[in-house]
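Removed from the display is one protein chain of the complex; every other protein chain stays in position.
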Amino acid sequence: MLSNDSYDDSNIIMITIPFDETSSFKPGSRDGGAFIRRASWGLESYSPILNRDLTEVKFHDLGDLYLYGNQEKKFKTIERAVYNIIKDGKKVVSLGGEHSITYPIVKAVKEFYNDILVIQFDAHCDLRYEYLGNKLSHACVMRRIYEINKEIFQFGVRSGDLEEWEFAKKEKIYIKPNLMDKEDLEYIKSLDKPIYLTIDIDVLDPAFAPGTGTPEPCGFSSRELFNSLYLLKEVSDKIVGFDVVEVSPINDVNDITSITAAKIVRELLLMLG
Amino acid sequence: MLSNDSYDDSNIIMITIPFDETSSFKPGSRDGGAFIRRASWGLESYSPILNRDLTEVKFHDLGDLYLYGNQEKKFKTIERAVYNIIKDGKKVVSLGGEHSITYPIVKAVKEFYNDILVIQFDAHCDLRYEYLGNKLSHACVMRRIYEINKEIFQFGVRSGDLEEWEFAKKEKIYIKPNLMDKEDLEYIKSLDKPIYLTIDIDVLDPAFAPGTGTPEPCGFSSRELFNSLYLLKEVSDKIVGFDVVEVSPINDVNDITSITAAKIVRELLLMLG
Amino acid sequence: MLSNDSYDDSNIIMITIPFDETSSFKPGSRDGGAFIRRASWGLESYSPILNRDLTEVKFHDLGDLYLYGNQEKKFKTIERAVYNIIKDGKKVVSLGGEHSITYPIVKAVKEFYNDILVIQFDAHCDLRYEYLGNKLSHACVMRRIYEINKEIFQFGVRSGDLEEWEFAKKEKIYIKPNLMDKEDLEYIKSLDKPIYLTIDIDVLDPAFAPGTGTPEPCGFSSRELFNSLYLLKEVSDKIVGFDVVEVSPINDVNDITSITAAKIVRELLLMLG
Amino acid sequence: MLSNDSYDDSNIIMITIPFDETSSFKPGSRDGGAFIRRASWGLESYSPILNRDLTEVKFHDLGDLYLYGNQEKKFKTIERAVYNIIKDGKKVVSLGGEHSITYPIVKAVKEFYNDILVIQFDAHCDLRYEYLGNKLSHACVMRRIYEINKEIFQFGVRSGDLEEWEFAKKEKIYIKPNLMDKEDLEYIKSLDKPIYLTIDIDVLDPAFAPGTGTPEPCGFSSRELFNSLYLLKEVSDKIVGFDVVEVSPINDVNDITSITAAKIVRELLLMLG
Amino acid sequence: MLSNDSYDDSNIIMITIPFDETSSFKPGSRDGGAFIRRASWGLESYSPILNRDLTEVKFHDLGDLYLYGNQEKKFKTIERAVYNIIKDGKKVVSLGGEHSITYPIVKAVKEFYNDILVIQFDAHCDLRYEYLGNKLSHACVMRRIYEINKEIFQFGVRSGDLEEWEFAKKEKIYIKPNLMDKEDLEYIKSLDKPIYLTIDIDVLDPAFAPGTGTPEPCGFSSRELFNSLYLLKEVSDKIVGFDVVEVSPINDVNDITSITAAKIVRELLLMLG
Partner (left out) sequence: MLSNDSYDDSNIIMITIPFDETSSFKPGSRDGGAFIRRASWGLESYSPILNRDLTEVKFHDLGDLYLYGNQEKKFKTIERAVYNIIKDGKKVVSLGGEHSITYPIVKAVKEFYNDILVIQFDAHCDLRYEYLGNKLSHACVMRRIYEINKEIFQFGVRSGDLEEWEFAKKEKIYIKPNLMDKEDLEYIKSLDKPIYLTIDIDVLDPAFAPGTGTPEPCGFSSRELFNSLYLLKEVSDKIVGFDVVEVSPINDVNDITSITAAKIVRELLLMLG
């Protein structure tokens, strides 16, 4: 995924966001973006399944976002960066970093697309009101997003505290232990709205993605996840951006989590570009 | 799995057993119990599948058993510890340590429940008469148990020496390369006996549980194992105790084996408690 | 897999080939053969699925091939070693090392069996004309082989550059993203030719075989691979040799890739011997 | 270092502080305290050099501090915890966690001892005014402390930015690339003030303490550090508390950094108790 | 250290002893011998300091001792193996395994040499009467040896329990926190007795030998240890055998502990052969 196009020529812009300071279990996702980038250099640019090559896609890699100050200030920086990219008429790809960064990203997206669908692949529902006294914790990210955008689809969720499940039930949030299937897709298509996609790598089973901050057993295989993501091809023009978060290289084995994340990004770029 | 209840108030008691001295391939399971305990602190107390929270279960964690002397003396200590717990009318959860510890546990169980079913999930049948000159080796544990309790069910077994398979065949031991299914359960229910459950973590494929002493390929995924274990909900009142053994943290990746073992324990506690 | 038979008494001969110098991503497969050997000592000699014990198979382990000089010289050494084994009327088992070594092996095989089938299990099609200026690179091995033997079957392939896929299409190479199934086997049987089998361990998903040089997500589980390999039992008398390549111990976890490779070798020995 | 004495009976109290959220290079010191505690259980209680046994020391281990809210709130919790211990007339031992925690500790100490010496062993001077927009960063901790207590002694310092060295020069801070020697000790004795001691494990060379967040080459051996610390025996009655910080277990090798930190704590306990 | 000489032609015989079952902290030394052997193959056969090449030394490597039964039975096997080698007029080199194995070795040596010096390099004095109920534990090995041979020299010792130091004091055992120096050597020479040498790799600082079962800080560098060992050149004809124990490969970094142990063995072979 060497980015050979200039910012101006590109319609997809990639940034990496080295932020993991609310991680509660195992830190390290700050290096996720850098390792995904590095792993992507070893990947072929051609996808036999999509029968398409990255040379056909115009995208530009802006590199690591420089973050400064306390969490609120850093989140402002993220929000502004994403805002500027979308303002320039481009789609935005963000590589975390921990999941909390999706909140400022979605806030920026909402400046341009009022009513969107947020599709989440994740082992955890991340719907806590507050976690360890912090409302901007990774464990609260979907709760914060829900407060500004009700249309949320959660796939692959297999863990959460009682409070979260009761909230999801009360609010009738679309939460599903399985991955997105064709029926889900039909429903999504029927809504006909702009889509923002957020993928927490821990939706995969720890066997397939050991390098992550809160590994949760009983997850999905890479093939299952990719097959679900390929369904999005039909709505790829609706997707205004996506992120891949919670890759933690220091906990990884032979970079397989970074490589898998890089392949997810490649396939999505080929679908969106 | 913070244990907030006193011993007296609890009807389930947990101990960890730091014993791995007969391990023949890769030692390290002595630390299994301590790491499962530590991993359990990071798990949510709520299970969305069982829709139950650990706060509803009364259990107490007695911590590490202090072992002293040669293997026979240590096994006496294990047997006595388990004996005392059952004598107090409680169920007993033991975290290994290597698999050989199940023998003194079952001996203690047999003091109270004469005729029991031993249900085993394991990659290996552990039916050798003797191993490296030791009859109390982990490789012989089910042979020793069989000598004192004929009703044995072995699930997930995919490895063993010729001698063991011939013995199993001759003795008509219920040995199955697959996991327990609904048909197995019906048969188990029909027997209507007290059940002791022993889970060797290597029943999982090494991809899902790399941190173990004798990894054996072609095993099961976490989801397959959990789905099989959930079947036991129907006989949970019959289960008088269980153990999870052969977790070897030093060989693990990002603690995923310990985390998986901790989730097994949580789900079983929620079913038994 | 202790080899207790002499060279003369054996009809299967094993060598290990410590060569990884064209590895482009992660080196380390030079130690693959030594680690597979070591892992094999911990495996039982009996296979419950094949119901056969290694004591029934006459094979001899020649140990590490001593390689000397530049790549061409080293490949000559490999070719000559395999040539001599086949000349003595024996089947040859080679443990890599990287995949490029299959080329000199097949060249030697072709000296005796003019018209053969090469069956490959691999994540990559390895059909480049040249890679980093080297025509003998691991990434070109099947292209080189194709030049001397047209009958190639590729199973499990999920990655490759555009050039390779176009070449495969043009040349109508039998390339399949899935593993060999019964239908494939029937076709193979109908051809009634000598078979050479080459297994790149990365056909397995990185979850099941993390210790390899170019891990490629969306692969197969150990069970899926073994089930496909067991199909070959029906044509085992046609198989004149096989190799297992690209095991890279330094990138492995608890030796599970080496152990899996050793189990593949054991099962194939039991089928061929 | 099993603590067998009650809080009331003890004159030394230990806490562990799982905080590493401003770590700028490699996170992980949040687990430092827990691993030092665990490593201490494997250490002998007797010191041949001090010829004293821990059984002669009355100390109590309060365990992990529970931290909640943003950094300021967490620092308030640390400050209050230390305040309460000193108020009860006890000495306080804190195990980090990153170095920034020394600031709230010293603030609490200052409530009781107006004019103290802060003796620091560290590879870095930690004198930045601000780091990545955060004045409470680990890289600023001695700057903050200097603002409330001028008497600072820095030993082993071999790294820092130009700004820090110019500040130290201007303010005439006692900063020394070598460890404390007898001459330093004489000067310290002559001041006759209460002493607070803070040890950043990275004062050791990374060879001796690889498990740390910002390893800095050209440091000291364990023997050199212990010999310097033993000098403090003569002023041990002046020491009102100490901390050991920046142990990062995930980056460690065979726990040697945790074990070394545990031995430092043992020797200091034997000197202070 | 490829052994190219036959048993009969050799005057030095090497065995490896895969025993670690009393290890109390971190197991793994069972693989020490095999890894030292493997590491030795990568070492040059020439020593610039001794100006001698291994080709000038006649030694034979017998490989791994096959151990069977309980600890006493295994120790009998070790004792008998060493006995047979010495009976054949050869010197014996044993690679552990844990330190307890030195007891049966010394027992065998004593059958031929009644009154010997045992020179020990070790971080621990290993003088406990009993440890965890086992008198044959690694922690008791020098106590057992002392019971059958009073002349013991302990170098590099920096750890032990109060009981051990009091015993050493009472019995006037020659115990020294530093390594052997020239003065020590003169005294040793003056005694003019056969010497048995036992080297626990943990005499080195954990920085230099991280791969060991009980790492103890404040140890020695490789250069310091080798310089001390080179002194033995003057009494090399008195040395009847030596062992190197407690190398634990699973805890090692890039095999540096195994490589260091292999270099120790090479230098001693060059001095003895």
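Just so it is clear, A, B, C, D and E label the chains in written order, and each chain counts residues from 1 on its own.
By our rule, a contact is a pair of C-beta atoms (placed from the backbone, for glycine too) under 8 Å apart; a residue touches a chain by one contact, two chains touch by 3 or more.
In this text the structure is predicted, and so the values were computed from the model without any measurement.
Visitor: Taking the whole complex into account, name the chains on display that the unshown chain touches.
Guide: Taken over the complete structure, the missing chain's partners among displayed chains are C, D, E.
Visitor: Check the options D:G63, D:G133 or D:P177 and report the residue that touches the missing chain.
Guide: Reading the full complex, the residue touching the unseen chain is D:P177.
Visitor: In the full complex, which of C:D20, C:D61 or C:D243 touches the chain missing from this view?
Guide: C:D20
Visitor: Go through subunit C and note every residue touching the omitted chain.
Guide: With respect to the unshown chain, the touching residues of subunit C are 20-23, 26-28, 30, 67-71, 73, 132-134, 250-251.
Visitor: What residue numbers in subunit E mark contact with the hidden partner chain?
Guide: Subunit E touches the chain not shown through residues 42, 44-46, 48-49, 53, 205, 207-208, 221-223, 226, 253-256, 259-260, 263.
Visitor: Please output the residues of subunit D touching the missing chain, sorted low to high.
Guide: So the residues of subunit D touching the unseen chain are 25-26, 157-162, 165, 177, 205-208, 210-212, 214-219, 221, 251-253.
In this section, only the chains that are shown with their structure count from here on.
Visitor: Let me have the rounded angstrom distance from the C-alpha centre of subunit B over to the C-alpha centre of subunit E, please.
Guide: Roughly 39 Å, centre to centre.
Visitor: Among all residues of subunit E, which ones touch two or more of the remaining chains?
Guide: 26, 251, in rising order.
Visitor: Please categorise the chain-chain contact pattern as a line, ring, star, complete graph or other.
Guide: other
Visitor: Let me know each pair of chains that touch one another.
Guide: Contacting pairs: A-B, A-C, A-D, B-C, B-E, D-E.
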